[in-house]
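Reading through the structure tokens given below for one structure.
Of the protein chains in this complex, all but one are displayed in their positions.
Letters A and B name the chains as they come in the text, with residue numbers starting at 1 for each one.
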Amino acid sequence: MSVATIFEIVLAAVVLGLGIWTTAVRETYSATVGFVAYGLLVALIWVRLDAVDVALTEAAIGGGLGGVLLLGAAARLRNVEPMATEVPGRLTRASAATLSVLIAAALAGAVLLLPSSVSTLAPIVVAHAWATGLTNPVTNVLMAFRAMDTMLEKVVLLLAIVGVWSLAPDSVWGGHPGPRHRADPYGVLVFLARLLPPVGIVVGVYILWTSADHPGGAFQGGAILASMWLLAIMAGLTDTPPVSSRRLRFILVAGPGLFLVVGLGGLWLGAAFLAYPPAQAKPLILGIEIAMILTIAITLGLLLAGAPERSAKR
Amino acid sequence: MNDFLTAAVGWILVMLALGLVSILRGPGDTDRMMAAQLIGTGGIAALLLLGTVTGVPAAADVALTLALLATFASIAFVKKGLSSLEADGTEPAEDK
Partner (left out) sequence: MSLLGDIITIAAVSAGAFFFLAGTVGLLRFPDTLTRLHALTKADNLGLGLVVVGLLPQTGSLRDGLKLISIWLLVLLAGASVSQLIARTARQGETTR
């Protein structure tokens, strides 16, 4: 067995073991930590499979932001956990186990029965890179060839935010999400929250900029920007904005809005909805991505901040 | 060279796994907070080595992202874990 194979077996074993532990452990806090660790390790697997764009998204969303979202939910449940006296009955647990085993078997069968040679569109995508002037095929697919899907995904994010805000009680409607954090202004947390966000902002913008020719993207960059914003909020350096703020709402719709405007422009002036003329493709895509990274950063930050808890009137 | 670097990645992964076992078996929440730190440092080392082995220079970008997000996750763990040491869901104590 070559060294590479042994390494892959070790990696798979570690990830599997961590996954099993995360599922089996009792306390929610420990399970959340296990989930974050699992997400960060799966990013390693993606790099091994040569899917670096997916690895970036896994590290940013699965590892960082998704784990913190679960942590917030677990913290809210902590007060409720002792009161949950209803234990699922035997029949429920047996059915759940059978269903899980069947799904796992179906997935395993699907993977094992994959045909050895698959007809793929990848060479066609690479051959058509001239249409946008970008050389990263993932960016080409996301922003040009299947731009409709990307635009609708951003609309889905908007709907998610509306759903989260609808959980606010009537008395604090339109207020600030989350508690007001405080920390010692001369302490370590504030020090880190002052030093790290400028670096994080540069990295986030870099990840967006490099997505033209190398792995990256607006979504990953936006996730990094969101985490830096949340860091400043957690250190008490800034407060969450009131959700009734017009400027906030404008930024939230700016991304999908610009996408829609460009799409309709393509319909009116060009060949089809979301068609870019090849000469202006790169600046158009860049403009849309800049609007999108701001929208994504604000949206992800607000999703993690939660529903409004404090009134906007102070 | 490639074989040596691949073996180094495997070695770091095994160290990561052993460290995780120790942390996840630890008695309290404070031990779990170290998990994000451990994964962050070990994962970055593994990613940088892997990037050189497979010839994917963009792995360094993933390592950069991992550094920032693992730090963010660690701080969130500390902040949220702090409340579990309080009586109930009152305002967390000042972080020094």
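The working rule: contacts are C-beta pairs under 8 Å (C-beta built on N, C-alpha and C of every residue); 3 or more make two chains touch, one makes a residue touch a chain.
Everything numeric here is computed off the predicted structure, so don't read it as measured data.
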Contact set of the excluded chain (shown chains only): A, B
Footprint left on subunit A by the chain that the document does not show: 188-189, 191-192, 195-196, 199
Residue numbers in subunit B that touch the chain omitted from display: 1, 4-5, 8, 11-12, 15, 18-19, 22-23, 26, 28-31, 33-34, 37-38, 40-42, 44-45, 48-49, 52, 57, 60, 63-64, 67-68, 70-71, 74-75, 78, 81-82, 85, 93, 95-96
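In this section, only the chains that are shown with their structure count from here on.
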Centre-to-centre distance between subunit B and subunit A (centres being mean Cα positions), rounded to whole Å: 19
Subunit A contact footprint on subunit B (complex, rising order): 3, 6-7, 9-10, 13-14, 16-17, 20, 24, 29, 32-33, 35-36, 39-40, 43, 46-47, 50-51, 54, 56, 58-59, 61-62, 64-66, 68-73, 75-77, 79-81, 83-84, 88-89, 91-92, 94-96
Complex interface listing, subunit A residues touching subunit B: 2-4, 6-7, 10-11, 13-14, 17-18, 21, 25, 29-30, 33-34, 36-37, 40-41, 43-44, 47-48, 50, 52, 55-56, 59-60, 63-65, 67-68, 71-72, 74-75, 78-79, 179, 181-184, 187-189, 192, 196, 199-200, 203, 207, 210, 214-216, 220, 223-224, 227-228, 230-231, 234-235
